[in-house]
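Here it is: the structure, laid out below.
Apart from one protein chain that is not included, each protein chain of the complex appears where it belongs.
Letters A, B and C mark the chains as written, and numbering starts fresh at 1 in each.
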Amino acid sequence: MTIRIVQDCFDPYREIQAYQDSAKAMTGKFGATAIFIGTMRDFNDGDEVKGMTLEHYPGMTEKQLELIVAKAQQQWRIIDALVVHRVGAILPNEPIVLVAVWSSHRGDAFDASRYIMEALKSKAPFWKKELLTSDDERWVLKNSDGYKTM
Amino acid sequence: MTIRIVQDCFDPYREIQAYQDSAKAMTGKFGATAIFIGTMRDFNDGDEVKGMTLEHYPGMTEKQLELIVAKAQQQWRIIDALVVHRVGAILPNEPIVLVAVWSSHRGDAFDASRYIMEALKSKAPFWKKELLTSDDERWVLKNSDGYKTM
Amino acid sequence: MIMTIKVRYFAGLKEQVGRPEDELVFTGLSTVREVWCAVNTDKPLPGNILAAVNMEYVELDSIVQDGDEVAFFPPVTGG
Partner (left out) sequence: MIMTIKVRYFAGLKEQVGRPEDELVFTGLSTVREVWCAVNTDKPLPGNILAAVNMEYVELDSIVQDGDEVAFFPPVTGG
(Lines give C-alpha, C1' and ligand atoms only; values in the text may rest on other atoms or scores of the structure.)
Protein backbone atom coordinates (compact mmCIF):
# COMPACT_ATOMS: atom_id res chain seq x y z
CA MET A 1 0.00 0.00 0.00
CA THR A 2 1.45 3.33 -0.98
CA ILE A 3 0.16 6.84 -0.36
CA ARG A 4 1.85 9.81 -1.95
CA ILE A 5 1.16 13.52 -1.74
CA VAL A 6 2.84 15.25 -4.70
CA GLN A 7 3.52 18.89 -5.58
CA ASP A 8 4.20 18.41 -9.28
CA CYS A 9 1.95 17.31 -12.11
CA PHE A 10 1.98 13.50 -12.41
CA ASP A 11 1.11 11.03 -15.15
CA PRO A 12 -1.39 8.62 -13.55
CA TYR A 13 -0.82 5.86 -16.11
CA ARG A 14 2.94 5.90 -15.68
CA GLU A 15 2.47 5.87 -11.91
CA ILE A 16 0.26 2.78 -12.08
CA GLN A 17 2.52 0.97 -14.54
CA ALA A 18 5.67 1.77 -12.56
CA TYR A 19 4.04 0.69 -9.31
CA GLN A 20 2.79 -2.55 -10.83
CA ASP A 21 6.20 -3.29 -12.38
CA SER A 22 7.95 -2.70 -9.05
CA ALA A 23 5.56 -4.98 -7.13
CA LYS A 24 6.96 -8.23 -8.53
CA ALA A 25 5.16 -10.34 -5.94
CA MET A 26 1.81 -9.61 -7.54
CA THR A 27 2.79 -10.62 -11.08
CA GLY A 28 0.28 -13.25 -12.22
CA LYS A 29 -1.72 -12.96 -8.97
CA PHE A 30 -4.09 -10.08 -9.64
CA GLY A 31 -6.97 -10.53 -12.04
CA ALA A 32 -8.59 -7.18 -11.41
CA THR A 33 -7.38 -3.60 -11.29
CA ALA A 34 -9.93 -0.88 -10.56
CA ILE A 35 -8.73 2.67 -11.03
CA PHE A 36 -10.20 6.09 -10.47
CA ILE A 37 -8.62 9.28 -11.72
CA GLY A 38 -9.94 12.71 -10.78
CA THR A 39 -8.98 15.41 -13.27
CA MET A 40 -9.34 19.16 -12.97
CA ARG A 41 -12.16 20.54 -15.12
CA ASP A 42 -12.18 23.98 -16.71
CA PHE A 43 -15.63 24.73 -15.28
CA ASN A 44 -17.43 24.39 -11.95
CA ASP A 45 -20.78 25.58 -10.62
CA GLY A 46 -21.49 27.40 -13.87
CA ASP A 47 -18.21 29.35 -13.98
CA GLU A 48 -15.07 28.97 -16.07
CA VAL A 49 -12.09 28.01 -13.96
CA LYS A 50 -8.52 28.65 -15.06
CA GLY A 51 -6.60 27.28 -12.10
CA MET A 52 -6.77 25.84 -8.63
CA THR A 53 -4.71 25.74 -5.46
CA LEU A 54 -4.95 22.65 -3.31
CA GLU A 55 -4.10 23.16 0.35
CA HIS A 56 -3.65 20.25 2.74
CA TYR A 57 -2.79 19.48 6.35
CA PRO A 58 0.61 17.78 6.13
CA GLY A 59 0.75 14.77 8.41
CA MET A 60 -2.99 14.50 8.97
CA THR A 61 -3.62 13.95 5.27
CA GLU A 62 -1.28 10.95 5.16
CA LYS A 63 -2.63 9.64 8.46
CA GLN A 64 -6.25 9.80 7.28
CA LEU A 65 -5.44 8.20 3.93
CA GLU A 66 -3.60 5.36 5.67
CA LEU A 67 -6.64 4.79 7.91
CA ILE A 68 -8.93 4.75 4.87
CA VAL A 69 -6.82 2.22 2.96
CA ALA A 70 -6.46 0.08 6.10
CA LYS A 71 -10.25 0.03 6.49
CA ALA A 72 -10.63 -1.00 2.86
CA GLN A 73 -8.14 -3.83 3.44
CA GLN A 74 -10.24 -5.06 6.36
CA GLN A 75 -13.42 -5.09 4.28
CA TRP A 76 -12.21 -6.44 0.92
CA ARG A 77 -9.61 -8.84 -0.48
CA ILE A 78 -6.98 -6.42 -1.74
CA ILE A 79 -3.54 -7.36 -3.03
CA ASP A 80 -2.23 -3.81 -3.24
CA ALA A 81 -3.40 -0.20 -3.44
CA LEU A 82 -1.88 3.06 -4.61
CA VAL A 83 -3.16 6.55 -3.78
CA VAL A 84 -1.55 9.65 -5.29
CA HIS A 85 -2.91 13.16 -4.62
CA ARG A 86 -1.72 16.52 -5.91
CA VAL A 87 -1.32 19.62 -3.75
CA GLY A 88 -0.32 23.16 -4.72
CA ALA A 89 -1.09 24.92 -8.00
CA ILE A 90 -3.07 22.86 -10.53
CA LEU A 91 -4.22 23.65 -14.08
CA PRO A 92 -7.30 22.38 -15.94
CA ASN A 93 -6.92 18.90 -17.45
CA GLU A 94 -4.23 17.95 -14.92
CA PRO A 95 -4.86 14.92 -12.70
CA ILE A 96 -5.70 15.66 -9.07
CA VAL A 97 -6.10 12.20 -7.60
CA LEU A 98 -5.37 8.60 -8.52
CA VAL A 99 -6.72 5.56 -6.66
CA ALA A 100 -5.73 2.11 -7.94
CA VAL A 101 -6.64 -1.19 -6.31
CA TRP A 102 -5.34 -4.61 -7.31
CA SER A 103 -7.28 -7.72 -6.33
CA SER A 104 -7.88 -11.29 -7.43
CA HIS A 105 -11.60 -10.51 -7.59
CA ARG A 106 -13.20 -7.75 -9.59
CA GLY A 107 -16.03 -7.13 -7.13
CA ASP A 108 -13.53 -6.40 -4.38
CA ALA A 109 -11.44 -4.14 -6.65
CA PHE A 110 -14.52 -2.13 -7.68
CA ASP A 111 -15.90 -1.83 -4.15
CA ALA A 112 -12.58 -0.97 -2.52
CA SER A 113 -11.56 1.67 -5.07
CA ARG A 114 -14.90 3.41 -4.74
CA TYR A 115 -14.82 3.22 -0.96
CA ILE A 116 -11.32 4.72 -0.84
CA MET A 117 -12.32 7.50 -3.21
CA GLU A 118 -15.51 8.43 -1.30
CA ALA A 119 -13.74 8.27 2.06
CA LEU A 120 -10.91 10.43 0.70
CA LYS A 121 -13.47 12.99 -0.50
CA SER A 122 -15.13 13.19 2.91
CA LYS A 123 -12.21 12.63 5.33
CA ALA A 124 -8.82 13.55 3.86
CA PRO A 125 -7.92 17.16 4.78
CA PHE A 126 -7.53 18.81 1.38
CA TRP A 127 -9.12 22.11 0.36
CA LYS A 128 -9.58 23.51 -3.12
CA LYS A 129 -9.46 27.19 -3.99
CA GLU A 130 -10.56 27.96 -7.52
CA LEU A 131 -9.24 30.77 -9.68
CA LEU A 132 -11.95 31.81 -12.14
CA THR A 133 -11.30 33.27 -15.59
CA SER A 134 -12.69 36.50 -14.14
CA ASP A 135 -9.66 36.40 -11.76
CA ASP A 136 -11.98 35.99 -8.78
CA GLU A 137 -10.84 33.39 -6.26
CA ARG A 138 -13.17 31.21 -4.22
CA TRP A 139 -12.93 28.26 -1.86
CA VAL A 140 -14.88 25.18 -2.90
CA LEU A 141 -17.34 24.82 -0.02
CA LYS A 142 -18.17 21.13 -0.14
CA ASN A 143 -17.73 17.96 -2.13
CA SER A 144 -20.64 16.30 -3.89
CA ASP A 145 -21.95 12.89 -2.91
CA GLY A 146 -20.35 10.35 -5.22
CA TYR A 147 -23.04 7.72 -4.67
CA LYS A 148 -25.80 9.89 -6.06
CA THR A 149 -26.13 9.52 -9.83
CA MET A 150 -28.82 10.74 -12.16
CA MET B 1 -17.42 5.40 -27.81
CA THR B 2 -14.94 2.87 -29.12
CA ILE B 3 -14.96 -0.91 -28.97
CA ARG B 4 -11.96 -2.89 -30.11
CA ILE B 5 -11.31 -6.61 -30.29
CA VAL B 6 -7.55 -7.18 -30.52
CA GLN B 7 -5.40 -10.23 -31.28
CA ASP B 8 -2.11 -8.90 -29.93
CA CYS B 9 -1.06 -8.05 -26.39
CA PHE B 10 -1.96 -4.43 -25.59
CA ASP B 11 -0.78 -1.88 -23.04
CA PRO B 12 -3.96 -0.68 -21.30
CA TYR B 13 -2.40 2.53 -20.01
CA ARG B 14 -1.08 3.56 -23.39
CA GLU B 15 -4.48 2.78 -24.90
CA ILE B 16 -6.26 5.02 -22.41
CA GLN B 17 -3.74 7.85 -22.74
CA ALA B 18 -3.78 7.70 -26.54
CA TYR B 19 -7.57 7.64 -26.62
CA GLN B 20 -7.83 10.56 -24.24
CA ASP B 21 -5.24 12.57 -26.18
CA SER B 22 -7.10 11.96 -29.45
CA ALA B 23 -10.47 13.02 -27.98
CA LYS B 24 -9.66 16.74 -27.89
CA ALA B 25 -13.28 17.70 -27.29
CA MET B 26 -13.19 16.29 -23.79
CA THR B 27 -10.07 18.16 -22.65
CA GLY B 28 -11.01 20.05 -19.48
CA LYS B 29 -14.54 18.60 -19.49
CA PHE B 30 -14.15 15.29 -17.66
CA GLY B 31 -13.53 15.27 -13.95
CA ALA B 32 -13.77 11.52 -13.49
CA THR B 33 -12.24 8.52 -15.22
CA ALA B 34 -13.15 5.07 -13.91
CA ILE B 35 -11.14 2.20 -15.32
CA PHE B 36 -11.23 -1.55 -14.98
CA ILE B 37 -8.49 -3.83 -16.25
CA GLY B 38 -8.84 -7.60 -16.21
CA THR B 39 -5.49 -9.39 -16.25
CA MET B 40 -4.74 -13.07 -16.76
CA ARG B 41 -3.76 -14.82 -13.54
CA ASP B 42 -1.38 -17.77 -13.33
CA PHE B 43 -3.88 -19.78 -11.27
CA ASN B 44 -7.58 -20.59 -11.37
CA ASP B 45 -9.80 -22.98 -9.43
CA GLY B 46 -6.80 -24.30 -7.51
CA ASP B 47 -4.67 -25.09 -10.57
CA GLU B 48 -1.66 -23.42 -12.10
CA VAL B 49 -2.42 -22.00 -15.51
CA LYS B 50 0.27 -21.31 -18.07
CA GLY B 51 -1.78 -19.99 -20.95
CA MET B 52 -5.24 -19.33 -22.30
CA THR B 53 -7.04 -19.16 -25.62
CA LEU B 54 -9.91 -16.73 -25.96
CA GLU B 55 -12.47 -17.61 -28.61
CA HIS B 56 -15.17 -15.17 -29.68
CA TYR B 57 -18.08 -14.85 -32.11
CA PRO B 58 -16.91 -12.17 -34.55
CA GLY B 59 -19.69 -9.72 -35.30
CA MET B 60 -21.90 -10.72 -32.39
CA THR B 61 -19.23 -9.73 -29.89
CA GLU B 62 -19.01 -6.19 -31.25
CA LYS B 63 -22.80 -5.97 -31.56
CA GLN B 64 -23.34 -7.00 -27.94
CA LEU B 65 -20.63 -4.66 -26.65
CA GLU B 66 -22.16 -1.75 -28.56
CA LEU B 67 -25.56 -2.55 -27.04
CA ILE B 68 -24.02 -2.66 -23.56
CA VAL B 69 -22.25 0.70 -23.94
CA ALA B 70 -25.41 2.25 -25.43
CA LYS B 71 -27.42 1.06 -22.42
CA ALA B 72 -24.82 2.56 -20.08
CA GLN B 73 -25.08 5.86 -21.97
CA GLN B 74 -28.84 5.84 -21.45
CA GLN B 75 -28.49 5.29 -17.71
CA TRP B 76 -25.56 7.52 -16.81
CA ARG B 77 -23.94 10.81 -17.86
CA ILE B 78 -20.98 9.57 -19.87
CA ILE B 79 -18.66 11.73 -21.95
CA ASP B 80 -16.83 8.85 -23.59
CA ALA B 81 -16.08 5.15 -23.15
CA LEU B 82 -13.43 2.77 -24.41
CA VAL B 83 -13.63 -1.03 -24.36
CA VAL B 84 -10.70 -3.18 -25.52
CA HIS B 85 -10.80 -7.00 -25.35
CA ARG B 86 -8.16 -9.56 -26.29
CA VAL B 87 -8.86 -12.72 -28.26
CA GLY B 88 -6.52 -15.55 -29.25
CA ALA B 89 -3.55 -16.84 -27.25
CA ILE B 90 -2.90 -15.06 -23.94
CA LEU B 91 -0.17 -15.52 -21.34
CA PRO B 92 -0.35 -14.92 -17.56
CA ASN B 93 0.02 -11.29 -16.51
CA GLU B 94 -1.23 -10.04 -19.89
CA PRO B 95 -4.29 -7.79 -19.93
CA ILE B 96 -7.52 -9.39 -21.19
CA VAL B 97 -9.98 -6.53 -20.98
CA LEU B 98 -9.98 -2.78 -20.48
CA VAL B 99 -13.07 -0.68 -19.74
CA ALA B 100 -12.60 3.08 -19.33
CA VAL B 101 -15.39 5.60 -18.78
CA TRP B 102 -15.01 9.37 -18.76
CA SER B 103 -17.64 11.52 -17.07
CA SER B 104 -18.07 14.88 -15.39
CA HIS B 105 -19.32 13.05 -12.30
CA ARG B 106 -17.51 10.33 -10.41
CA GLY B 107 -20.66 8.45 -9.39
CA ASP B 108 -21.64 8.04 -13.03
CA ALA B 109 -18.12 6.97 -14.03
CA PHE B 110 -17.99 4.33 -11.27
CA ASP B 111 -21.49 3.00 -11.95
CA ALA B 112 -21.15 2.91 -15.72
CA SER B 113 -17.73 1.21 -15.76
CA ARG B 114 -18.95 -1.50 -13.42
CA TYR B 115 -22.17 -1.97 -15.36
CA ILE B 116 -20.28 -2.32 -18.65
CA MET B 117 -17.87 -4.81 -17.09
CA GLU B 118 -20.59 -6.99 -15.54
CA ALA B 119 -22.71 -6.92 -18.70
CA LEU B 120 -19.65 -7.83 -20.78
CA LYS B 121 -18.99 -10.79 -18.48
CA SER B 122 -22.53 -12.10 -18.83
CA LYS B 123 -23.45 -11.12 -22.42
CA ALA B 124 -20.44 -10.69 -24.70
CA PRO B 125 -19.71 -13.96 -26.56
CA PHE B 126 -16.17 -14.78 -25.47
CA TRP B 127 -15.01 -18.16 -24.19
CA LYS B 128 -11.84 -18.98 -22.29
CA LYS B 129 -9.93 -22.23 -22.62
CA GLU B 130 -7.19 -22.65 -20.03
CA LEU B 131 -3.92 -24.48 -20.57
CA LEU B 132 -2.74 -25.84 -17.23
CA THR B 133 0.90 -26.38 -16.30
CA SER B 134 0.05 -30.10 -16.42
CA ASP B 135 -0.65 -29.51 -20.17
CA ASP B 136 -4.32 -30.35 -19.63
CA GLU B 137 -6.73 -28.03 -21.40
CA ARG B 138 -10.14 -27.06 -20.08
CA TRP B 139 -12.92 -24.66 -20.95
CA VAL B 140 -13.85 -22.19 -18.23
CA LEU B 141 -17.47 -23.13 -17.54
CA LYS B 142 -18.85 -19.90 -16.13
CA ASN B 143 -17.95 -16.45 -14.92
CA SER B 144 -18.26 -15.45 -11.29
CA ASP B 145 -20.70 -12.84 -10.05
CA GLY B 146 -18.83 -9.55 -9.79
CA TYR B 147 -21.27 -8.02 -7.33
CA LYS B 148 -20.66 -10.64 -4.67
CA THR B 149 -17.74 -9.74 -2.43
CA MET B 150 -16.59 -11.28 0.82
CA MET C 1 -41.72 -22.24 -48.71
CA ILE C 2 -38.10 -23.38 -48.54
CA MET C 3 -35.88 -21.89 -45.84
CA THR C 4 -32.11 -21.99 -45.62
CA ILE C 5 -30.67 -21.59 -42.13
CA LYS C 6 -27.00 -21.40 -41.18
CA VAL C 7 -26.23 -22.99 -37.81
CA ARG C 8 -23.04 -22.15 -35.90
CA TYR C 9 -21.44 -23.61 -32.77
CA PHE C 10 -18.82 -22.10 -30.49
CA ALA C 11 -16.31 -23.09 -27.83
CA GLY C 12 -16.90 -26.35 -25.95
CA LEU C 13 -20.14 -26.97 -27.81
CA LYS C 14 -18.34 -26.82 -31.16
CA GLU C 15 -15.99 -29.54 -29.88
CA GLN C 16 -18.90 -31.66 -28.65
CA VAL C 17 -20.82 -31.32 -31.91
CA GLY C 18 -17.61 -31.99 -33.82
CA ARG C 19 -18.06 -29.26 -36.46
CA PRO C 20 -18.21 -25.44 -36.51
CA GLU C 21 -21.39 -25.09 -38.53
CA ASP C 22 -24.25 -26.69 -40.42
CA GLU C 23 -26.49 -25.61 -43.22
CA LEU C 24 -30.10 -26.59 -42.92
CA VAL C 25 -32.85 -26.46 -45.54
CA PHE C 26 -36.45 -27.07 -44.53
CA THR C 27 -40.00 -26.01 -45.16
CA GLY C 28 -42.51 -24.43 -42.83
CA LEU C 29 -42.25 -22.60 -39.49
CA SER C 30 -39.56 -23.72 -37.13
CA THR C 31 -38.21 -22.70 -33.73
CA VAL C 32 -34.59 -22.39 -32.64
CA ARG C 33 -34.99 -25.60 -30.64
CA GLU C 34 -36.30 -27.43 -33.73
CA VAL C 35 -33.28 -26.18 -35.70
CA TRP C 36 -31.03 -27.88 -33.14
CA CYS C 37 -32.98 -31.13 -33.32
CA ALA C 38 -32.94 -31.15 -37.12
CA VAL C 39 -29.13 -30.99 -37.35
CA ASN C 40 -28.26 -32.88 -34.16
CA THR C 41 -30.59 -35.86 -34.30
CA ASP C 42 -28.33 -37.88 -32.00
CA LYS C 43 -27.84 -35.19 -29.29
CA PRO C 44 -30.42 -33.56 -27.05
CA LEU C 45 -29.97 -29.80 -26.66
CA PRO C 46 -27.76 -29.27 -23.57
CA GLY C 47 -29.57 -27.61 -20.70
CA ASN C 48 -27.39 -24.55 -20.13
CA ILE C 49 -26.94 -23.58 -23.77
CA LEU C 50 -27.42 -20.03 -25.11
CA ALA C 51 -28.86 -19.27 -28.52
CA ALA C 52 -28.63 -16.27 -30.84
CA VAL C 53 -30.31 -15.44 -34.14
CA ASN C 54 -28.46 -12.99 -36.35
CA MET C 55 -26.14 -12.19 -33.43
CA GLU C 56 -28.90 -11.30 -30.96
CA TYR C 57 -29.86 -13.44 -27.99
CA VAL C 58 -33.15 -15.32 -28.40
CA GLU C 59 -35.29 -17.77 -26.48
CA LEU C 60 -35.24 -21.38 -27.69
CA ASP C 61 -38.87 -21.22 -28.79
CA SER C 62 -38.49 -18.16 -31.01
CA ILE C 63 -39.21 -18.62 -34.73
CA VAL C 64 -36.46 -18.55 -37.35
CA GLN C 65 -36.70 -16.92 -40.78
CA ASP C 66 -35.21 -17.76 -44.16
CA GLY C 67 -31.55 -16.70 -44.27
CA ASP C 68 -31.12 -16.51 -40.48
CA GLU C 69 -27.86 -17.35 -38.80
CA VAL C 70 -28.62 -19.40 -35.69
CA ALA C 71 -25.84 -19.86 -33.13
CA PHE C 72 -25.58 -22.15 -30.12
CA PHE C 73 -22.93 -21.74 -27.45
CA PRO C 74 -22.14 -22.36 -23.78
CA PRO C 75 -22.32 -19.63 -21.11
CA VAL C 76 -19.89 -16.85 -22.01
CA THR C 77 -16.67 -16.46 -20.03
CA GLY C 78 -14.98 -13.31 -21.30
CA GLY C 79 -13.57 -10.36 -19.42
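Rule of thumb we're sticking to: a residue touches a chain if its C-beta (ideal position, glycine included) is under 8 Å from a C-beta of that chain, and two chains touch if they have at least 3 such contacts.
Treat the numbers as computed from the prediction; the structure is a model and nothing was measured.
Trainee: Name every displayed chain that the left-out chain is in contact with.
Mentor: Hidden chain contacts in the full assembly come out as A.
Trainee: Would you mind spotting which of A:M1, A:A23 or A:V140 touches the chain that isn't drawn?
Mentor: A:V140
Trainee: Out of A:A32, A:V97 or A:A112, which is the one that touches the chain we can't see?
Mentor: A:V97
Trainee: Touching the hidden chain in the full complex, which residues of subunit A are there? Just list them.
Mentor: So the residues of subunit A touching the missing chain come out as 38, 54-57, 59-60, 63-64, 85, 96-97, 117, 120-129, 139-143.
One rule holds for everything that comes next: only the chains that are shown with their structure count from here on.
Trainee: If you average the CA atoms of subunit B and of subunit C, how far apart do the two points sit, in angstrom?
Mentor: Centres of subunit B and subunit C (C-alpha means) sit 27 Å apart.
Trainee: Give me the residues of subunit B that touch two or more other chains.
Mentor: 38, 117
Trainee: Any chance you could list the residues of subunit C touching two or more other chains?
Mentor: Where subunit C meets two or more other chains at a single residue, that happens at 79.
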